[in-house]
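Removed: one protein chain of the complex. Kept in place: all other protein chains.
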Amino acid sequence: MTAKAPGEDAELAAYRARVRAWLAEHTPEDWAEKLPYADETEVLEFYRTWARELHSAGLLVPQWPERFGGSGAGLAQQVVLQQEMSRAGAPRPRYLAISLGHAAATLMEHGSPEQQKLLDGILEGDVWCQGFSEPGAGSDLASLRTRAVREGDYYVVNGQKIWSSMGLYARWGLLLARTDPDAPKHRGISLFILDMRAPGVEVRPIRQATGAHEFAEVFLTDVRIPASMLVGKENEGWRLAQTTLATERYAQMVELHAGLEELLALLVRQARTLRAADGGPLVEDPEFRQRLAAFAGEVEVLGLINDRVLGDISAGRDPGARGSILKLYFSRLLQRLTAFGVRSNGLAAHVDPRRKNDLSYTSGDWMLDHIRSWTWTIAAGSNEIQRNIIGERVLGLPREPR
Amino acid sequence: MTAKAPGEDAELAAYRARVRAWLAEHTPEDWAEKLPYADETEVLEFYRTWARELHSAGLLVPQWPERFGGSGAGLAQQVVLQQEMSRAGAPRPRYLAISLGHAAATLMEHGSPEQQKLLDGILEGDVWCQGFSEPGAGSDLASLRTRAVREGDYYVVNGQKIWSSMGLYARWGLLLARTDPDAPKHRGISLFILDMRAPGVEVRPIRQATGAHEFAEVFLTDVRIPASMLVGKENEGWRLAQTTLATERYAQMVELHAGLEELLALLVRQARTLRAADGGPLVEDPEFRQRLAAFAGEVEVLGLINDRVLGDISAGRDPGARGSILKLYFSRLLQRLTAFGVRSNGLAAHVDPRRKNDLSYTSGDWMLDHIRSWTWTIAAGSNEIQRNIIGERVLGLPREPR
Amino acid sequence: MTTTREELSDLRASLRAMLERRCASERVREVAESAPGVDLDLWALLARDMGVPAMTVPEESGGIGAGPEAVAVVAEELGRALAPVPFFSSAVLATTAFTRAGGPRAAEWLPRLAEGAIGTVAVTGADGVPGVDRLDVRATVSGERIVLDGTAGFVPDAEVAEVLVVAARSEHGPVVAAVEPGAVVVEPVVVHDRTRRLSTVRLTEVSVPRADVLAEGDSAVALLAAVYRHGAAALAADAAGGARRLHEMAVQYAKDRVQFDRPIGSFQAVKHKLADMYVLVEGAAAAAGGAAEAAAGDDERALALTASFAVEAYTEVAGDAIQVHGGIGYTWEHDCHLFFKRAQLDEALFGSAAWLRARAAEALTAV
Partner (left out) sequence: MTTTREELSDLRASLRAMLERRCASERVREVAESAPGVDLDLWALLARDMGVPAMTVPEESGGIGAGPEAVAVVAEELGRALAPVPFFSSAVLATTAFTRAGGPRAAEWLPRLAEGAIGTVAVTGADGVPGVDRLDVRATVSGERIVLDGTAGFVPDAEVAEVLVVAARSEHGPVVAAVEPGAVVVEPVVVHDRTRRLSTVRLTEVSVPRADVLAEGDSAVALLAAVYRHGAAALAADAAGGARRLHEMAVQYAKDRVQFDRPIGSFQAVKHKLADMYVLVEGAAAAAGGAAEAAAGDDERALALTASFAVEAYTEVAGDAIQVHGGIGYTWEHDCHLFFKRAQLDEALFGSAAWLRARAAEALTAV
């Protein structure tokens, strides 16, 4: 990440110093070693506590507007914060990724004043989940079948959701459901806030290939959602979810980029003791060095692309469909970089530390990180879908005949 | 290429010794240096002479049945012949590629006795070309529009062909033309033998990105083709052309594989004097060595796949659509291997020797060889088409809606 | 023993039928979650009904002495089924070691191995990398005995082995000896691929009589090279079998799964990926055949080129298979990840693709 305006330097440096000092004092010890082996309740409690602590120092959501509890920090400060968290090895509250990201963005942009009160809970560590995909509606999300029928002051919801990120741990959910079964695919869908403790909500964990339970199935049987929990207008949920998802992708990328830099740094540290195919030190092996530099170049350029996008957004210009570019670019890079980590570490990468909980994609367990990279190439619009979006919406290529 | 049955060894070794001795005596000197700078007529004459000489030694078409002038040699002998030609640096008559390959296969399999007499001319060095693609019918070959209308003992042909390999030099051509305009796309097409000296045939060279004229446009205006020059039955030309093309692809692959091995050997020789990015000898650079070995592995496996296919064919088993696999595999490998040659040679690869004629894809001018590799990924059914064929005909995946 | 094409085809069919019956993925998962993590019942059955362990043992030592194609077929089918049996460790590695060694210990062990007794080899460094120069076990001469000290890493099936072939470095070049399991410490190493069991083998002043030394110096170098080659060839065949099965699964899924009102296999994005995977699958199969021939023919260059191709193709196919399956392929319940993890381990075990290519490059650049 480059391009700091000359004027900002002193101020930014002061910010960096403040962040660094705070993190040095407050970063929990040994969390990275202990947490993956802890029970889920312990993990959740740890992240709630850590989120509150970060927030008390103004480091949880500095980019939020002041009226919602942030300090309206700009891109440069966010980058510095991420860099310093990487440097300090501080935990990132990944269980709160949707809470702090997509859920918060939705509430801030489209929520009613009543709905926006839920932001306070997020700052206290409430986990949110997403209820978007369905067994028959994955890549083709718009064909979802979960129904929400208005009955007085409530919507009565029936259906089934799958791949609900954080579903198992969530206090609240963002739910897409069909409110007009006669409208064309995209048109009759509404966005709701779902109380995960409401009667009729049943959550079943999905165990992933990594062994973790990041995703869940959510069964909805006559669930009554107060009409006040409809976000935006009825039947406009599709567009609403798409735009907040896209905006969110840019903001999230600052942290994702920092994660890639952490992986590179880890690999360089490991290469000092690993051996190359010819038996020499890996860090001195020209093939390793070429590939390392190629990956570092891709990581650098991802940061530069995102800088441009965020620069456009903060200047009020439409970033277009560059969210699709970023997702495509990031997910493939993560997949190849973690594969490189696996190969570089040889058989050591195969040893299973038998962790109970780890939702990180930068755990340092290269094999699991590599496997986990498929969530990025598949979920939230597979890479194939992203290429369609770029081809059709950005490049204006004709759609396929149906 | 492996897998020689133990019994064959002595016989094969004798064959190899004979071929090697003959090539040592007869291979023209300095041809590789001089020929690319010669005029086209000189080049054609050179290849005609060389073809006749090879044929007199039984080395031009040993795999042909005896009744057509070959000796019915098996796969093992063909492999040996190709290996020895590589070893001797003997010229391969590439201008005759279609004559000796697809044209000959078509005549032998589907030609009338009268048509088969043209095989004698091929053994004398007649160049044949193909008239398949049209400006509006490239990947979608079946939508061709050139018309052939029966008038008494003749077909009168009008239309335009493009990407006609060897069109500029050809004595004869294989021509696909529509004989039933009302039949569905594939059904109304017939295959003809076209006398390139017939009135109404006009050939215009297409200059390629390499500077060579391997391809031409052929304009057909009221060209009269004797009905005796219809190959097979009327309206069955499509299937006929497809099957001979496929069969031909397997046989051709033995030579193509030998070419890849020549490229690898050339690169190893060059690497002894080239320098790596860090200034050391390239041949000792671990990155170069890893990539070299990876390419050599791909070349080796191409040979093994082709061995299996040719083994199936000679045992009378249907090789299925493995022709598409071979083309896809070969063309991408050639493209990446020549790119590797370009990179390995640094700026030296960019120097243009300003050759006039070179249809080889193993000229040693890595840049031109690399550029030329796109004829393999585009022509004769682009790689995208090959993937469709594999997906639909081999794997049975559903076709796209139209 | 040469085998006709028809015999190979029969072998494949009967083995596949048995494995589909006795080694479905539920069984593989069950074995993975329980001790000893190896399906000893299935192994006994393979020995009794199919003569699987006997195939790699020469006829004169009480085996069947099947040719390389037949061995490759067996390894492919076991890979296709993710079979948690000691074929690689015992029938390939230990059997190759004893066969190449000859002598009384071979005469003792080969007939037993042919009947299904389990052996393994500890012939890699602590990091599991093969190569005489990578060994972390040292041998010193002490009178009429040899004393072994050190560690070999990622040794397959050491927990259930009745005999271990250990390689060590000494002042006079490498030494290879047969060692009883009781003489060593076996520490299981849990790897992500639960269909294979690996261990660290530690030797502390293990004293071995001269009679148990299988090879020394140049003959030990040759023996180890043969073990490495046959190991790589077996993993290549495992890869070819697994890759084909995964591809079949992905093709079937692409025909069944409907999105945007069409089977996803009708989309070029999926269709072309499956086509590219098929090229890799066919390549891996051809490579596995080539590797088997090369291992039997002591062709280091061809072995390294083909084996590295096959194991790497498997990892690519495995990754693409998850992508084609979408979310479902990423669940614990679906078999994709079992193949994926085995593919990754096949690539790394007994010499990675890069390790093999470094050896191939030696041959390719030799003057």
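Read from first to last, the chains carry the letters A, B and C; within each, the first residue is number 1.
Rule of thumb we're sticking to: a residue touches a chain if its C-beta (ideal position, glycine included) is under 8 Å from a C-beta of that chain, and two chains touch if they have at least 3 such contacts.
All values derive from a computational prediction rather than experimental measurement.
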Which displayed chains the hidden chain touches across the whole complex: A, B, C
Residue touching the undisplayed chain, where the options are B:177, B:241, B:254 or B:379: B:379
Contacting the left-out chain in the complete assembly, out of B:256, B:349 or B:390: B:349
Interface with the undisplayed chain - residues on chain A: 2-3, 264, 268, 271, 283, 286, 289-290, 292-294, 296-298, 300-301, 304-305, 307-308, 322, 325, 328-329, 384, 386-388, 390-392, 394-401
Absent-chain interface as seen on chain C, which is shown: 267-269, 272
Contact footprint on chain B, counting only the chain that is left out: 133, 136, 138-140, 143, 162-163, 206-209, 211, 215, 275-279, 287, 335, 339, 342-343, 346-352, 354, 367-368, 370-371, 374-375, 377-379, 382-384, 387, 402
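Everything below uses one rule, namely that only the chains that are shown with their structure count from here on.
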Far-end chain from chain B, centres as C-alpha averages: A
Inter-chain centre distance, chain A versus chain B - centres from mean C-alpha coordinates, in Å: 51
Contacts with two or more other chains, residues of chain B listed in rising order: 286, 290, 400-401
Numbers and ranges of chain C residues touching at least 2 other chains: 267, 270, 354, 357-358
